[in-house]
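Complex shown without one protein chain; remaining protein chains in place.
For chain A:
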């Protein structure tokens, strides 16, 4: 396959960026999208041009590092897929592909397609954990958890923190991401003790980082590569309301 790429090139956060056109020739349909860029980068290097910077690591769809806007969609056209698991057979010979970084006020551009998503870590640090020290915990089977609850918590826990939900949202809201962690921990008995402070603190940090408000459009869930459900946002809202309206002892 021969393709035309329009790639966002930007030296660093303080420089202006622009779309630059490259040819990607002799691309095999079996290549992953990132391998296609690898090939383009090898060509650029041989020609003495700066290769395209992009974030990637496990290339198995699980680490959440890869992040690209492809033809106007987070992680590209295939549903439920990270960029590293997107393959070139999903594109047509002769096609023009536009590749841009995640765009959100809370994510600054490091270079080209690489963005700074550390705001998501800071939201986790605001309360995305259970306060338990190592050692001295009860036997794991002492607190039974019904399978349906455990499964629901698990569904929320699968979020890979890639930021596609932010990139896909017109308000650049990270609410789907926050809601996944809040509901996972609120559903589990171990997480109930801190549920009130957790949801308040995580949401306060979310806003402080410059993410926008949720207006329930749902593009986040539509573009989420691991299928985090909008139901988590409903749980988040309920948790938040509960925290605001009740005493320390949320029922």
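What we mean here is this: a contact is a pair of C-beta atoms (placed from the backbone, for glycine too) under 8 Å apart; a residue touches a chain by one contact, two chains touch by 3 or more; residues count from 1.
One rule holds for everything that comes next: contacts and distances are computed from a predicted model.
Asks: Leaving aside the chains you can see, what is the UniProt protein name of the one that's missing? Options: "Carbohydrate ABC transporter permease", "Asp23/Gls24 family envelope stress response protein", "succinate dehydrogenase" or "Pyruvate ferredoxin oxidoreductase".
Replies: "succinate dehydrogenase"
Asks: Of the residues A:114, A:173, A:219 or A:232, which one touches the chain left out of the display?
Replies: A:114
Asks: Tell me which of A:57, A:93 or A:207 is the one touching the absent chain.
Replies: The missing chain is touched by A:57.
Asks: Touching the missing chain, which residues of chain A?
Replies: 11-12, 28-32, 34-35, 38-39, 42, 45-46, 48-51, 53, 55-65, 81, 85, 87, 89, 110-111, 114, 116-118, 120-121, 124-126, 128-135, 137-141, 143-147, 150, 153-154, 157-158, 160-161, 184-185, 188, 190-191
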